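Heads up, one of the protein chains got dropped from this complex, but the rest are sitting where they should.
Think of it as A and B in the order they're written, each chain with its own count starting at 1.
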Amino acid sequence: MNLLGLFLIPFVAGLLLFLFGKQTKLAQWANLLFHLFWGVAVWQCWSNFNAEQMGEIYWSWNWLPMLNSKLDLGLDGLSMPLVILNYVLSLLLAFYCLGKEKLSSSYLALFSILNAASIGSLISLDAFAFYIFWEFMLIPMYFLIGKWGSKNRVYAALKFFAFTMAGSLLMLLAIIALSKTYGTLSWIELKNAGIVYDGLWGQTGLIFLGFLIAFSVKIPIWPVHTWLPDAHTEAPTGASVILAGVLLKLGVYGIARWCLVLFPEASQDVSTVMMTLGAIGIVAGSFAAWKQVDIKRMIAYSSVAHLGFMVLGLFALNVEALSGAMFQNLAHGLSTGALFLIFGIIYDRTHTRKVADYGGLASKNGLLASAFVFSAMASIGLPGLPGFIGEFLILSGTFFTNKIFAFVGLSGVLLGAIYMLGMLRKVVFGPVGPAVEAHPIVLEWNEWVAIVPLLLLMLVLGMGPQLILSKSMFSTEWIMGLF
Amino acid sequence: MDQLQLLTGIGIAIFSLGVLGFLTRRSGIIALMCLELMLNGVNLCLVSFSRQHASADGSALVMLIILVAAAEAALALALFVALFRQNGSVELDDYRMLKG
Partner (left out) sequence: MDEVFAIQNTSLLRWIILLPLIGAILNGLVIRSKNVRLSGLVATGFSAAAFFICLSLVNTYGLFAEDFAQVIDPWFTWFSVGRIHVPFHLEYTPLTGIMLLVVTGIGTLIHIFATGYMSEEKSPFRFFSYLNLFLAAMLVLVLSSNLVGIFLGWEGVGLCSYLLIGYWYESNENTAAGMKAFVTNRIGDLGFFVALFLLAAHAGTFQIQELITIFATGAAPIEGGIILAILACLFWASTGKSAQIPLYVWLPDAMAGPTPVSALIHAATMVTSGIFVSVRLWPLFASQPSILEWILWVGMATAWLAALIALTQRDIKKVLAYSTVSQLGFMFVALGVGAPVAAFFHVVTHAFFKALLFLGAGSVIHGMHHDQDMFNMGGLRKKMPQTHATFLIGTLAIIGFPLTAGFFSKDMILAKAYEHGPLAWGLLLLAAVLTAFYMLRAYTMTFWGEARTEHAKHAHESSLWMTIPLMLLAAGSLIVGFMETPPIIFDIHALQTAIESSWYGVSGEIAGHSGHHLSHATEWVLVLITSVASLGVAYYSYKKFLTVTSKESAKGFAAELSQNKFYVDEGYQLIIMKPLSAVASASWRFLDVVVINGFLHIVRDGMRIGGQVLSFAHTGNVQTYAWYLAAAVATALVFVNWVI
């Protein structure tokens, strides 16, 4: 499995794309070409992928012996779906970018480097390598939001960067402590070393908290979630899609791989608190989404609510809930990605995010409106679309552990319908609003190429989730076996 | 008190005078002179220590210090001349560009 290629291709592509300078059109097509090469690497990894193992290292480089860190690369049932999600979203966005003058070569270059970093953190099986890629994601994201975003972009970029870095620094401390205590930072060796748990405020507990807090900020868990609405709202469309689709999921992935596996007892100790925070996140996020008058901000808050579900799934500590959370990673990535993409396409023409300016989109472009409604339905968990599977598994698992949290989660299902349909009513249906009237909303071919595969994937995953669940089954059962 | 203690004491006194002068004098040139005083005071102390320990190390260091002091004095004076040409003043209070 060519894991090094999986990382190097987007990284080198990013560096090369900087060289295109002002040749935007050339850069956009070159970007597509790089994605083709990257796709070959992804395909190769997928065909050689073995779902029946956890933490097998396919490539290793002893780069920092002083810190006990090696660059270990591996792919298993936990990370594979996210790698594919990352690639698919990035590919579709590459199509979306065609023909947009503002999305210059430096934008595409930064995006490529962002992709490389997120793939890097997904395939790292060494704590320090993971940390480096984790932090490295922040840099291109900062520039993407800060330069190509909308009015309040500087505030949003800085908030995102500072908040996430503050959390991550705690993870760095934890990693250093791990290195000193156990003499290795390799994931599989740490798991086999048998980390001794001495209470939540003992050394091991503090290490665990370091990891937990870093991931909590990324997911984001209430109450450290407020960077998300700002970042999503001000970011350009592509960045919003990748942020919602991939970056947030890395937090969930991080908890599964580093917190649950290495510190099972600690995870058990914090599980009630974390589930409470998740439940609060669902309700608070849904309430906030209901009251927004900015469409992108509403979708951002809906993400907060959905990720609250995933927190429930992670800390309910049973196979059903964990599988649900891992599956919901994909489902949410697709549905919220689609929502941001579709709205981004509309925004490119109308340049307003205020609900009051909209209305009657269906009268002007029926197919786009249908796509929007479809994605909204996927987001609120309509059966037949993947959100239902994830939510059902998560809530069932939560119900097995603690009924009250399941009921609170159900309220999120109801509130989701309220805020999402309310938004649809004001934006898609009803009389035609001023922004829709003034700007013709006709899509280019490449924009349809970006949207349609997302919709098809949602349909396929919604009715055929077993395709993915069977692949991640081994990893979730393995993890739950540690408890 | 014997000779060496007296010498060390004079060296300390010269050094202290230099410190006090450097900290309080308004003019830059005077501050430079006080800086030289500090260096000389240290030199004297070093000679005394060298004599106390009957070793040439202290004196070697004194040679080095004199060398460096000469170079630094030349450089500093050149800087002050350039500053005076530009701003018409050598007073230290007038140069606050590193403020904040």
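The definition used in the following text is that a residue touches a chain if its C-beta (ideal position, glycine included) is under 8 Å from a C-beta of that chain, and two chains touch if they have at least 3 such contacts.
No experiment lies behind these values; they were computed from the predicted model shown.
From the options A:Val261, A:Ile299 or A:Val319, the residue with contact to the chain not on display is A:Val319.
When the omitted chain is restored, the residue from A:Ile139, A:Leu421 or A:Val449 that touches it is A:Leu421. In the complete complex, the residue from A:Val413, A:Val436, A:Ile451 or A:Ile479 that touches the missing chain is A:Val413.
Listed for chain A, the residues touching the missing chain in the whole complex are 159, 163, 223, 225-226, 283-284, 286-288, 290-292, 318-320, 323-324, 360, 362-363, 366, 373, 377, 382-384, 388-389, 392-393, 395-397, 399-400, 406-407, 410-411, 413-414, 417-418, 421-422, 425, 428-431, 463-466, 469, 473, 476-477.
In the full complex, chain B touches the hidden chain at residues 19, 22-24, 31, 92-93, 95-100.
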